[in-house]
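Note that one protein chain of the assembly has been removed; the remaining protein chains are unaltered in position.
First chain written, first letter: the chains are A, B and C, and each begins at residue 1.
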Amino acid sequence: MLRAVIYSERCKGCGLCIAACPKKIIAINKSEFNQMGYNPSMLTDPGKCIACGRCVIACPDTAIEIKEAGDA
Amino acid sequence: MMPVMQSPRSLEKPTMHYCPGCSHGIAHRVVAEVIDELGLEGNTIGVSSVGCSYNNYLYFTFDMQQAAHGRAPAVATGIKRVHPERTVFTYQGDGDLAAIGTAEIIHAAARGEKITTIFINNTTYGMTSGQMAPTTLAGQVTTTSPAGRNTSTQGYPIRMSEVLAQLEGAVFIERVSMHDVNHIIQAKRAIKKAFRVQMAGLGFSMVEVLSTCPTNWGLTPIKAVGWLEKNMMEYYKLGNLKGKDLEV
Amino acid sequence: MQHEIIIAGFGGQGILSAGRIICAAGMAEGKNTTWFPSYGPEMRGGTANCHAIVSDGEIGSPIINNPDILIAMTSPAIDKFGKMVKENGFIIADSSLIEKSRIEATGRTAYSIDAARKAGDMGHKAFAMLIMIGKLIKETGIFKPESVEKALYEVLKKELHGLIPKEMDALCVGMEM
Partner (left out) sequence: MPEKVLMKGNEVIAEAAIRAGCRHYFGYPITPQSEIANYLAWRMPAVGGVFLQAESEIAAINMVYGASGAGARVLTTSSSPGISLKQEGISYIAGAEIPAVIVNVMRCGPGLGGIMPAQSDYFQAVKGGGHGDYRNIALAPYNAQELYELTVKAFDLADKYRMTVMIMADGALGQMMETVEFRDEEKPFEADKSWATTGTGMKRKKNYITSIYIDPEELEKLNNRLQAKYRTIEENEVMYEERDCEGAEIVVCAFGLAARIVRNVMDMAAAEGIKVGLLRPVTLWPFPVKAISDIAEKTDVLLSVELNAGQMVEDVRLAVNGRKPVHFYGRTGGILPTQNEILEEIKRILGRGNK
């Protein structure tokens, strides 16, 4: 099963993936800070991901990939 | 089936230094993807310029040279004349290309130098903290036009794509935007074609990329893409200015 | 032995070429030579001059303050360079172009020959320079006439090589003046 995987350590929390997601299942994870000090994005409902890749295209930090679920 | 999407081979893995939401990161990835897809990784020499992307040689996996402010087209000319069989591109911002380096870009284009230029237009000098650029819109507030760009004393923004499209040596010129997914997909198509034009030895090619600078615009990344769409796209019309029908 | 020669006139008289011919002829005989032209705006009409040095030894400055010999093709050239000629030096002046009084005013030994008129009679004004060089050979024995022929082949453009036999005739005319 393919889905988006967010590498939170690379994420700067810009939110462009949120705007790009047609399923509205990406949000900023306010409870987590990464090494760079940003609140990274996260998938709120991974099961709904259709692996369309729009978040990958929108991300300026190559922090998202489409992979087989469980690879991350 | 759905392809697995991952970071392009031509892009190094470390995190880039750009601010959150900055279009540079997207443009870098798109350029790297195009180079991968055209099989050019081992054949490419890039030229970094001065501005926020001054050290993007750290982010690509192919050979690169860093150029003085505005001089990237001259440096690329030198490289291309030594290695005509290689793919050579410059990656320049608007201060670099449209102010201090105006002479170099115009003459590289006029010579039909077989190089490709990726021109990042975000209407501001990002690295030096948001000063007025040659592409700053009329009325736009920057640190050196605090009351908004006053065209009677500060002149008008330059549409470089239109300027360069007039030159015989420039064979492919297109303006694209990176503000949303659909536009990024179109932008990639244009960038790929620009490289193909170079590979076919046809002449100078450039893609102007409308980009955001959320930090210096004082906007969130999301609001910044909205500002670009509302303000920049009106003055800087998207589309092909030259070489639309080239078969490459 | 060192000969320091200034050749002066105006653009189009073959002044710079004359200097080169003198140097190339000297070189053909194994001598050291230098040629230094007036350059820049002066190239565009008006006066022209060059400094030619032919020497058995090492040449220091290629620029001549006090020439042994002045080859003058115009009156302004005599006025400008005449008094710079060494006391024991001499002037070769084209009397068909320069007033006698101005030559005399220099107070130097001068050979006045009507080279331009003679050259006109021979069919080409460019021969005047060769007549002057012929006179230079006669008065100094600086090099052999054959060396001038070699020099002409080197200095003149290929399309002018057909003229060289006549140029050599002009040289002989000069050597007899």
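Heads up, the rule we're going with is that a contact is a pair of C-beta atoms (placed from the backbone, for glycine too) under 8 Å apart; a residue touches a chain by one contact, two chains touch by 3 or more.
Quantities reported herein were computed from a predicted structural model and do not represent experimental measurements.
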Missing chain: touched chains present in the view: B, C
Contact residue for the chain not shown (choose from C:Gly12, C:Gly46, C:Gly60 or C:Gly123): C:Gly60
Given C:Thr33, C:Asn49, C:Ser75 or C:Ser147, the one touching the chain that is not displayed: C:Thr33
Among B:Met5, B:Ile26, B:Met64 or B:Met206, residue touching the chain not depicted: B:Met64
Subunit B residues that touch the omitted chain in the full complex: 41-45, 47-48, 54-55, 57-58, 60-68, 71, 74-83, 86, 103-104, 106-107
Subunit C residues that touch the omitted chain in the full complex: 20, 23-24, 27, 32-37, 39-41, 58-63, 65, 154
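The working rule: only the chains that are shown with their structure count from here on.
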Top chain pair, ranked by how many C-beta pairs fall in contact: A-B
Length of the line joining the C-alpha centres of subunit A and subunit C, rounded to whole Å: 87
Distance from subunit C to subunit B - Cα centre to Cα centre, in angstrom: 62
Centre-to-centre distance between subunit B and subunit A (centres being mean Cα positions), rounded to whole Å: 26
Subunit B, residues touching no fewer than two other chains: none
Sites on subunit B touched by subunit A in the complex: 2-7, 11, 15-16, 18-26, 29, 180-181, 184-185, 214, 220-222, 225
Touching residues on subunit A, where the partner in the complex is subunit B: 2, 9-10, 12-16, 18-20, 36, 38, 51-54, 56-62, 65-68
